[in-house]
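A protein chain is absent from this complex, but the other protein chains hold their places.
Entry: chain A
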Amino acid sequence: MVMTTLLSKHNKKVKEDLQQMTESNGKTKISVRDLNLFYGEKQALYSLSLDIQEKEVTALIGPSGCGKSTFLRTLNRMNDLIDGVNITGDITIDNENIYQSTDVIKLRTKVGMVFQKANLFPMSIYDNVAYGPRGQGIKSKKELDKIVEESLRGAAIWDEVKDRLKTSALGLSGGQQQRICIARAIAMKPEIILMDEPTSALDPISTLKVEELIADMKKDYTIVIVTHNMQQAARVSDKTAFFLNGEVVEFDTTDKIFSVPKDQRTEDYITGRFG
């Protein structure tokens, strides 16, 4: 009972916030309404509602286990891979409900993903980047060459690897591998790129490079990034959503979240009182 009142109160607040935002901003790319997610009996996400704007960087922050990665994975239906996951509510991308249109493959070509740990395949750099396009049936060497070069340039790593495209991607440094992963995602020509703590395994310099890249990619892609690092959220994102125990506590422009948070819990978190 307490739970439901809390929830409805919370929903109302989120909706108000949303209204405020949609008034002030451009086109909504991803729209989430009343999203609940269950791992078997256990509920992991509680009626989330938020709108993600086109060609902006939206950061998802919050303590471990708060559901931010789980939420991210609902956006390209990666949670489908896990047995016993149940989802209610709606997620629409470009006004298309991604859980009703069953073509997961099409969705994932439109919504790329970069994982926490660089997960390149044991193949050459070239083959890694060409992997997605090849899966789509592109065979022409000329075309693939072009896509590979463009993608590697897009991920700002072309100059570092152009002379060793045919060597194993696993020989690269962690930071380079992660940027190849970004190139691999770009090669699909997606509209949205999801990033799940992409720099958590990287050293500060590599992290900086990836952050610069994210800032640069904003002009072409809608980016949703999960991060543990609040400075990172502050540096790279336009909007920030603060997750706690499977709910969105607060969702606003990054400036506001970090300077004048409305919710006490948000303030406690960003000032480092817990988390």
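What we mean here is this: contacts are C-beta pairs under 8 Å (C-beta built on N, C-alpha and C of every residue); 3 or more make two chains touch, one makes a residue touch a chain; residues count from 1.
Convention: contacts and distances are computed from a predicted model.
Here one chain is missing from view; checked against "NADH-quinone oxidoreductase subunit H", "Serine/threonine-protein kinase RsbT", "Phosphate transport system permease protein PstA" or "Quinol oxidase subunit 4", UniProt names that protein "Phosphate transport system permease protein PstA".
The missing chain, though absent from the display, is touched by one residue of A:85, A:113, A:202 or A:270; that residue is A:113.
Note on the undisplayed chain: of the listed residues A:185, A:202, A:223 or A:257, the one touching it is A:185. Counting over the whole complex, chain A has residues 76, 78, 81, 83, 105-106, 108-109, 112-113, 115, 117, 119-124, 127, 131-132, 135-136, 181, 184-185, 188 touching the chain that is not drawn.
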